[in-house]
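Only one protein chain is missing from this complex, and each of the others stays in its spot.
To keep things simple, chains are lettered A, B and C as they appear, and every chain counts its residues starting from 1.
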Amino acid sequence: MKPRHLWIDLFQQMLLIRRVEEKIRELYTQDRIKGMLHLCIGQEAVAVGAMSALRENDYLVSTHRGHGHFIAKGADLGKMMAELFGRRTGYCKGKGGSMHIADIDLYHLGANGIVGEGLPIAAGAALAIKNILHTDQVVMCFFGDGALNIGAFHEALNLAGLWKLPVVFICENNSYAISMHVNRACAVEDIAKRAESYDMPGVTADGMDVLEVNEQVDLAVKRAREGQGPSLVVCQTYRFLGHGRNPDCSTYRTKEEEQQWKQRCPIEVFRDRLIQKNILTQNDVETIEADIVRSIDEAVDFAEASPYPAAEDLEVDIYA
Amino acid sequence: MKPRHLWIDLFQQMLLIRRVEEKIRELYTQDRIKGMLHLCIGQEAVAVGAMSALRENDYLVSTHRGHGHFIAKGADLGKMMAELFGRRTGYCKGKGGSMHIADIDLYHLGANGIVGEGLPIAAGAALAIKNILHTDQVVMCFFGDGALNIGAFHEALNLAGLWKLPVVFICENNSYAISMHVNRACAVEDIAKRAESYDMPGVTADGMDVLEVNEQVDLAVKRAREGQGPSLVVCQTYRFLGHGRNPDCSTYRTKEEEQQWKQRCPIEVFRDRLIQKNILTQNDVETIEADIVRSIDEAVDFAEASPYPAAEDLEVDIYA
Amino acid sequence: MREITYRDALKEAMQEEMRRDPSVFTMGEDIAVYGGVYSVTKGLLEEFGDERVLDTPISEAVIAGAGTGAAAVGTRPVIEIMYVDFMTFCMDQIVNQAAKMRYMFGGKIKVPLVVRTQGGAGTYCAAQHSESLEAWFTHVPGLKVVMPATPYDAKGLLKSSIRDDNPVIFIEHNLLYNQKGPVPEEEYLVPLGLADIKREGEDITIITYSSMVSVSLAAAEELATAGIRAEVIDLRTLYPLDIETILQSVRKTGRVVICEPDCKTGGVGGEIVSQITEYAFDYLDAPPIRVAGRDTPIPYSPALESIAVPDKNELTKAVYRLFGRKVES
Partner (left out) sequence: MREITYRDALKEAMQEEMRRDPSVFTMGEDIAVYGGVYSVTKGLLEEFGDERVLDTPISEAVIAGAGTGAAAVGTRPVIEIMYVDFMTFCMDQIVNQAAKMRYMFGGKIKVPLVVRTQGGAGTYCAAQHSESLEAWFTHVPGLKVVMPATPYDAKGLLKSSIRDDNPVIFIEHNLLYNQKGPVPEEEYLVPLGLADIKREGEDITIITYSSMVSVSLAAAEELATAGIRAEVIDLRTLYPLDIETILQSVRKTGRVVICEPDCKTGGVGGEIVSQITEYAFDYLDAPPIRVAGRDTPIPYSPALESIAVPDKNELTKAVYRLFGRKVES
């Protein structure tokens, strides 16, 4: 388990993600940010718990719901916001947006608009590391429960298990793929058991508990780094809001279910724990909040003050 | 288990398949048959054992190594040979050849040139049966060990397990996909266990024993017919010859291994058993052989006497 | 005549055909309980039940492959692939199986499969949710390719597609779902393979389809004020191509612009230009040209996306140029 003095850091990161997502929601509700967006509010503990098991030069492969991963990997908020605003100063010069945000300098191989497509890419990065680059880097690959039944999941896990690749597969199981409950999509309930088909350990973690996520993922990362191959870690979590911009979830889930999960808010529960254990005071929390708000405001200002790409940029960077 | 009086029938079918395949080999060695071909010599017990668990109007989905399946489904040898000869009188008017031979009247949905592609098709036929046609038909789907690691396997088995479709998946595990040993391709050794990921039973049968195959498949077919959903039956078998036309297997398997398997020839072992149990005499065997040889010769004569398709046929039957 | 949206027109087509023929069923991601991410299938689950309206896992390959298998045994599946971009996951099932099965089997089988999907740029969804891949499918013998531009055509063509005995790739456009247009209450069909002259004109032929139809009509309107009478042909079906209607128009006008939403190189326009050149070369007063999407992935930034795909200005400029008129670039 992470030493206690790092718990504050975990809390801080989760809160930062939450506040950034809230700001983004505000911005797209005002139509200042366009396009397809998926917020990870409710799932912050997975991103932060998992990523804090990584070294700086470990690779990350993210998903369409990737803001949290990106922030936990150390994203500059200004460049991230600029990307969402479609500005030239964004991480992808405005060409990627939320679903394709990436930064190779941060060892971040991109969000992905296609369900499950991160898995083969992660396997490939891990293969390159193991066979060609000969470093002790690890690749972390996030995917949602929706990706459990797509062919790429099977092919990638089989290859990783077969070749003992240094990759950690993290399933963020928030029970839904858009409207589809995981039990209506996946022939089995115990997802982690699927790891057995690929000769790798599979564990389930409480995705609302940042420390538990971190503990489980840490083991998996160690295994990978030591050459023992891949693991599957299933984190049970919940998205508090709608799938994308559409806030309505009423056709496929109940208010009661939502309420139950919201009571387990990974940030509030952890905050109370930190305060209770005297690791943090209410005052500290407020300072942290204030810092976060300020940094987000700065990021938004930077983004909105930034220029759009010019027409000449359209056909640039297609080829190297 | 099949009643004894049907054992002769099983023997006869296996022998027929063997002799047809031998004839085809002779014919392509003489370049009288062209193109890509995959013989099932050594694997006859799987085709015959499995198929004899079916009713006439149960569907069959076959593979590139499909001659045995097709014969066991009741193919007319003349029309089959004509197809391999690329003649107009063939099952597919010469357009399909070995890899695409099919006959919907025989409830045979086709050999398939693409590894693993039968599985989704089989799932779909089973879905139609269950949800729309409301019959008690069953779909039997063969595939090789090579298909175990392609996405379609995962997606099809998941869907079938999820929706409890009336389909039986039969893996003909002959240990090799061209040159690739199954243990070099599949992250786990116990293939049948993969069924657990899809909420269906998975069993392993001795694919060199026609009665054992039949017994296991029979259970699976009953389950499917009774609405209990799909099963996976892995039949351990061996192809005695090369993968396709190329007879050389020396780069990837040993003569000793081949010898060991050949000693377990499903036909010879079963013949000896029948004779030993006085179900069959040596004389009967010879009569059967003679009948088979005659029918094959007739089939070849029919095929070779048949006309090729005409140039006008080229662009016919693309659309209904 | 009443006006309904493209979305509702499609839904009516589904309802009418499902009522008419019990062998029609539909499956796809989020189409049942949720009613489809573009709400086209809303209400179908309630009316037809969960045997005929199925939510699938995210498994495009098996959706298409199972559709093919179901079609092969005599039912009429309408599968939904949420974005045409995701057709990349089921190319084998569509191209090597569904499209070829009848031919490979010597004509003894029918594969009445409809693949409903939608695509196109214009919604700030970036490179993986904005593709126009129709050209690929026109290159696959055995498939038909349909792309309706109006509610009327959407309904009539979808009904015909469902009744067709061949695999049909039916590509809707996400910018059109909310568009309203006249749709009769009475039943009707729009046959596959027939283009529609959406506006008559004598001076130039604009050949177009899907989202570019309204762009072309707007351009024609503007051109008219400049004295250029443009004929606008909405292809509706890309394969089989209604080359007769095209040639008739071209013989009359002698000038052609193709206005297409997909990227130019390898797009559907190339094929059309080639056929025109092959069959009506002597009628051409000027080279047929293409006003098409740029050869680039679709960028996210609204500032760039809007110039990645043709608009009215680009089209009218191209036409003016063809008539030798000066335009400020």
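We adopt the following convention: a contact is a pair of C-beta atoms (placed from the backbone, for glycine too) under 8 Å apart; a residue touches a chain by one contact, two chains touch by 3 or more.
Quick caveat: nothing in here was measured; it's all calculated off a predicted structure.
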Q. If the full complex is used, which shown chains touch the chain that is missing here?
A. A, B, C
(Q) Just to verify: which one of B:4, B:55, B:134 or B:184 makes contact with the chain not shown? (A) B:184
Q: With the full complex in mind, choose from A:72, A:159 or A:249 the residue touching the hidden chain.
A: A:159
(Q) Going by the contact rule already stated, which one of C:6, C:48 or C:89 would touch the omitted chain in the full complex? (A) C:89
Q) When the complex is taken as a whole, what residues of chain C touch the one chain not shown? A) 85-89, 91-92, 95-96, 99-100, 103-104, 126-128, 133, 135-136, 138-142, 239, 241, 262-263, 265-271, 273-274, 277-278, 281, 284, 286-290, 295-297, 299-300
Q: Name every residue on chain A in touch with the hidden partner chain.
A: 59, 61, 90-96, 100, 102-105, 109-110, 112-114, 117, 119-129, 131-133, 151-152, 155-156, 158-159, 162, 316-320
Q.
Suppose we count only contacts with the excluded chain; which residues of chain B make the list?
A. 34-36, 86-87, 92, 94-100, 112-116, 146-151, 177-180, 184-186, 251-252, 308-311, 313-315, 318
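Here is the rule we use: only the chains that are shown with their structure count from here on.
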Q) If you check the contacts of chain A and chain B, which chains show up for both? A) C
(Q) Can you tell me which chain lies farthest from chain A, using the average of the Cα atoms as each chain's centre? (A) B
Q: Could you put a whole-Å number on the gap between the CA centroids of chain B and chain C?
A: 41
Q. Which parts of chain A, given as residue numbers and ranges, touch two or more other chains?
A. 149-151, 184-186
Q | Per-residue multi-chain contacts in chain C, two or more chains | A | 56-57, 59, 61
